[in-house]
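Please see the structure below; I have some questions.
Complex shown without one protein chain; remaining protein chains in place.
Now for chain A:
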Amino acid sequence: MNSNSDKALMMKVKNGDLDKLGLLFERYHRPLFGYFYRMSKEQEVSEDLVQSVFERLLKYRQTYSGDGKFSTWLFSIARNAHIDHYRKEQRNGVTLEIDENRLEAEDNGQELLVRNKADKKEILEKALDLLEEEKREIIILSRYEGLKYKEIAELYDTTEGAVKVKMFRAMKELKNLVNQIDKDCSYG
């Protein structure tokens, strides 16, 4: 095993060389931030969640077995952090508020898009936001975070084939949403 590989570094952290977590932070805090930001669209929440992932890495370092890819383990922790965060918000009754804000923002966005005959990028971003959470997550993990379908399958505790089908269908739905928004803009 390469002494600077993710696994080797995490094993060193497990054995007490905590400074090596700094290297893993430098490698992964941006991809993790990207994942959380694309899922939540909130800068502060995303940074909090990145911090929470590294806190969990430190707290549970003794449970690291070195089996499987490090990035899969890391993203399973990230997914849990994300789920925990939204469950907590749900308990505090924040979700409804956020959803309403989001809907309002979406409506404004729609108007903006119509007014400006917005470009492709904006339409695509909006379509991605409108996608159901799990579908959005699969696209984010595969397209942006570079996870293999097999790794995503491990995260979802399902088969590789099922993930591929989900990815295809998520992309198809995204395409339909893009076409729909584009059509709405043209009529506007």
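To be clear about the criterion, a contact is a pair of C-beta atoms (placed from the backbone, for glycine too) under 8 Å apart; a residue touches a chain by one contact, two chains touch by 3 or more; residues count from 1.
In this section, contacts and distances are computed from a predicted model.
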{"item": "Options \"ATP-dependent protease ClpP, protease subunit\", \"Multiple sugar transport system permease protein\", \"HEAT repeat-containing protein\" or \"Response regulator\": UniProt name of the undisplayed chain", "value": "\"HEAT repeat-containing protein\""}
{"item": "Residue of A:E26, A:D67, A:E132 or A:D157 in touch with the missing chain, whole complex considered", "value": "A:E26"}
{"item": "From A:E55, A:D84 or A:E134, residue that would touch the chain that is not displayed", "value": "A:E55"}
{"item": "Footprint left on chain A by the chain that the document does not show", "value": "16, 18-23, 25-26, 29-30, 33-34, 37-38, 43, 46-47, 50-51, 54-55, 58, 120-121, 124-125, 128, 139, 142-144, 148-149, 161, 163-165, 167-169, 171-172, 174-175, 178"}
